[in-house]
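Apart from one protein chain that is not included, each protein chain of the complex appears where it belongs.
So that you can tell them apart, the chains are marked A and B in the order they are listed, and the count of residues begins at 1 in each.
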Amino acid sequence: MRPNHPTEVSRRQVLGAAGASLASLVMPSQAFAQQGGRRVLVIAATQDIPNFDPHIATGYSASFLLRNVYDSLVRVEGNPPKPVPSLGSSWTATPDGRSYTFKLNTLAKFQNGKAVTADDVVYSFKRAIRLNKGNAWMIQGVVGPDSVTAVDASTVRFNLLKPFAAFLQVLPWIWVVSKSDVEANAGADDGQAYLRTQVAGSGAFKVRRAEAGNLYEIERVADSWHKGGGNLTGVIWRIVRETASQRLLMQRGEAHIAVDLTSEDMDALKDKPGVVRVIEPEYRTFSIKLNTRNGPMADLDLRKAVSYATNYKGILDAAGYADLMIGPLPSGILGHNPQLAAYRTDMAKAKEHLAKSKYPNGGIKLTFVYVTGLEQQRRFGLVMLDSLKQLNIELDIKPMIWPDMVAACASPQTFPDLFPVYQTANYGDPDNIAFAAYHSSRNGNWQNAVYANPEVDALIERGRTEADEGKRVAIYRDMQQKVMADAPDIFGVLEKRKLALRDNVKGFSFVPVASNAIECFGLSLS
Amino acid sequence: MTAALSARREAWRRAVYRFGRSGLSVTGLVLVLLLLFLSVFGPWLAPYPEHITGSISTAARFGAPSAKHWFGTNEMGQDVLSLVLGGARVSVLAGLAVVLLGAAVGTVVGAVAGYAGGWTDELLMRLSDLKLTIPGLFLAMAVAAALGPGIVNMVIAIALSWWPGYARLVRGEVMAKKEELFVTAARAVGAGPGRIVFRHILPNVMTPVIVKMSLDMGFAILTVASLGFIGIGVKPPMPEWGLLLSVARSYMPDFWWTAIFPGLAIFLAVFGFNLLGDGLRDVFDPRSKR
Partner (left out) sequence: MIQFLLRRLLLTIPVLLGLTALVFVIARLLPGDPVALAAGPNATAADIAAYAREFGMDRPLWVQYLSYLGGLLRGDFGVSIFTRRPVIEDLAAYLPATLELVVAAMTLAMLVGIPAGLWAAAQRDRWPDYLSRVVALGAISMPRFFLGLVLQLVFAMAMGWLPLGGRFPITEDLPLRVTGFLTLDALIAGDGHAFKVACQHLLMPALAMSLSPLATLMRMMRASTLEVLQQDYVLTERALGLPQRLILLKYVARNAVSSTLTVTGLYFGWLLGGTVLVETIFDWPGLGLYATKAVVTQDFMPIIGVTLVIGTLFVAANLVIDLLYGVINPKVRQP
């Protein structure tokens, strides 16, 4: 009888242990559970937050962080959006729109304990203007370094360089920092290195942890001057690069809000239990800028031919939840003309205009660039390729990185023939898009690289400073007409804002401006 | 003379016989021939060839596999089967170009290094060592990103990380053959080094190089697909398999056919070449044990 060889027993044991551990590894993942008494809202997004400086950072991810850890004079609320008090508890304006006086909320204090004073407000605006980055463009030419003054500790006055109808609408995006904190850490670069990773704000939340490229966690400040609000103890902004993953996290309840979902994702979520879909129109245009100053597209008839040849149905299909643009301004915004005769697919008219152009038989090759990885732009490119085939025009589709695309905007010679852009209205005023996308002062920038029409410029400038709403509407109608006649863009779609929320998220209300930069103070988890 | 010829022919016949005996090798050959056939005739066989050059049909988006569209349709209504067939040409041609370019450069470098010896050899080998310390994919990525989009740039980028393998191989072979009788004879007759290397030595070392090329073909296709997956090197509307897969990721699991078929295509192509290469190696390289 052979004695039991020790190796035999151990082999079975090993196999058994292996099997058991493998089984335990694949136990169904626990349903999403909160630890202790914490109520942490999880937002899934694709964008990182590399910089916390309120006067430098841009993008919806930065806006999310900034609007929760900082405050500004007013906040934006409602649909249509209206300014409501924040640090400024009340304000008055002179009838000519040149001077605004704000009374500050005396209860407001920073997270460092100090009260928010007029000095802090003045300092913040001056710093924003000095650095001239981030959202400074919104007040450019309107608020100068000497325009902001502290009348007393809790009163701030703005003497604007020119009247600006949308002034109250842009204030939510200029945040107030603690002058003492920033000055103490100013260093050689005006506090940029300090504020890149540190927060000197007065918001209801403060940063708990920041893992670049992975997640950012903010938590409620214990004795904040913000009273009331929802029951959240904290919020996590989780970077999930794939929108399909965001969708699946939503279904499993591992994320409460997903902000970057595509139309296909929204369809997939249609009847899933526990998920609420928010699909709302927003002031966000998606169009293709054409090179009106150099190359074949400088020819007006060619531009019109392409405008009529474009397969708008294809763009709409590929965009999913969207509406076709009617002209250069987003539908629903003040001054938009819904009766405008938009370009729609009409091959007869297209060929007619082509015949009148310098290339009556087509036979040319145009270049379309797009941001690598941006799926909607790629689809737009494919639609254009297909449409242009009908005019016997070839399209070269080039993926590029955004910085290279921005660099190409520097001059008409480097600018490509077709250049897709998203223009988002940061504030609910037609001036936002009109100025950024059609005023010649923006030439050389990605928002309006080459288009310049002095008549349109004049109209835009008048619209900015005109106080009477009725007159403004007339001015913008005129402007839209003239822009349409120039056909400087292929006007595409207004993508609807697509958000998904778990049904246990309470207190959310949709605002058609920066709705993916979730404001968390009023939210609760039930 | 006749004896040598018939000896060679005999060896060849034996090789073919041994090759034919292995079911796996034959399967590999069949797959590869199929792939090559599709790469040449694909666009004609495709039911919707216009989709390969970028035409769209948005009304038919995301159709599940059906009689009209065997592999279903994608987000722009394009027929996935046609795209996969079109992608065969891209993958095979690109893979072939990579292997040929890498082999050509590597062979020249290796031959020079092996024959010249001395510090030329050291220098060239250190250079190839340097190349090897940077992982192939990363190097290919960096070069392709620097050169810009386009198939040609991508091929150059990948070939740049491919050549050291061939350089090493050829160098070893050349060094071994350098001392053989026929080389001494050629030198005695007065042939210069260039002639010796290219006319006499290289033809004798081509067998391992060809075997290596066939083994590498699969991985070349895989690397091309990997770069396409990351989004470097190819541009729309080219139906490169890796690019198709990366776009289709977002549509999982609901529209699985947009991803599964291109993925399977990559797998089968690489698998076929690997089977073939493995079979060839067994037949031609007696040193590798079964």
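The definition used in the following text is that contacts are C-beta pairs under 8 Å (C-beta built on N, C-alpha and C of every residue); 3 or more make two chains touch, one makes a residue touch a chain.
Because the structure is a prediction, the values reported are computed rather than measured.
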Item to check | Full-complex contact with the absent chain, from B:A15, B:L96, B:A116 or B:L137 | outcome: B:L137
Checklist outcome for this item: Answer key for A:S124, A:S154, A:S245 or A:N337 versus the chain not shown reads A:S245
Checklist outcome for this item: Answer key for B:G118, B:P203 or B:P253 versus the chain not shown reads B:P253
Next on the checklist: Under the stated touch rule, tell me which residues of chain B contact the chain that is not displayed.
Outcome noted: 24, 126, 129-130, 132-139, 141-142, 145-146, 148, 218, 222, 225-226, 229-230, 232, 242, 245-246, 249, 252-253, 256, 259-260, 263, 266-267, 270-271, 273-275, 278, 289
Next on the checklist: Touching residues of chain A against the unshown chain: what are they?
Outcome noted: 5, 7, 24-29, 32, 34-35, 38, 40, 42, 50-51, 132-133, 137, 196, 211-215, 236, 238, 240-242, 245, 248-249, 252, 254, 372, 401, 403-404, 406-407, 409, 444-446
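Basically, only the chains that are shown with their structure count from here on.
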Checklist entry - In their shared complex, at which residues does chain B touch chain A? => result 54-56, 58-59, 61-62, 75-76, 149, 231, 235-237, 247, 249-252, 254-255
Checklist entry - Considering the complex alone, what residue numbers of chain A touch chain B? => result 242-244, 262, 264-265, 268, 311, 313-314, 317-318, 372-373, 375, 378-379, 381-383, 385-386, 389, 397-400
